[in-house]
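The complex appears here without one of its protein chains, the remainder shown in place.
So, chain A:
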């Protein structure tokens, strides 16, 4: 697995692919989808697909690919080697969603939540397989959100393909286990060798699992909190763990789509109360009270200054 395309620029989303086995272009295939690194506040989320001809489904089982969570890191690396050796009939593709991509998607003006991001990444990978000529007939997916809705969405998107969405699919279907191993291995390697674009000097890489409840991760987050910029791009800013720390320890930053209280916002924008339109125009004598600048200036937000 060559991770250099991602290491070159780890601020964006990156796709890594194996060669497409010739047999997959002629025979009917099944495909498994799984992800790694959904929960951590650190590092990327990796989506993986794995595909092989339906006829050789059982051979995957013989490789003893199992649910990646039950395996140690060494075992996973080992199994990935085996998958790589089986490249005559097994193909894979990965989408590495950098933490920066996740942050910017979730925190943008029109929110793009993690489930939607996950679904779309999965769909893109399946489309990639189809575009590469893989004869897909069956898809197996570990669920994200309600299984039946996700299944419906995928079936509609890929008519003619049998879609099966199940929780714990990675322990039920070998092809999903294989996808899960690819994704997990890629994530482990990326996190281990994370290339910090920020100038942090000697970075303390002892950040633990990266999951929000890991004390090591929390300590690391506290240590690398910059009052102005927050965190390196390695951190998912959209995670509440990161947000809570930034809210309490970093400088307050106001964005123009921050929620503001109705009354306050109205006051700030000098909006008038509805009632003022109904009251008899008693207050006609306050006309000279304030000088209203010409609209040339107000439209351009230009103000006179009386002090520097």
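Keep in mind that, in the parts below, a contact is a pair of C-beta atoms (placed from the backbone, for glycine too) under 8 Å apart; a residue touches a chain by one contact, two chains touch by 3 or more; residues count from 1.
The rule is simple: contacts and distances are computed from a predicted model.
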{"item": "Omitted chain (choose from \"Ribonuclease H2 subunit B\", \"Probable electron transfer flavoprotein subunit beta\", \"Trafficking protein particle complex subunit\" or \"tRNA methyltransferase 10 homolog C\") - UniProt protein name", "value": "\"Ribonuclease H2 subunit B\""}
{"item": "Contact footprint on chain A, counting only the chain that is left out", "value": "111, 228, 240, 243-244, 247-248, 252, 254-256, 258-266, 268-269, 271-272, 274, 276-277, 279, 281-284, 288-308"}
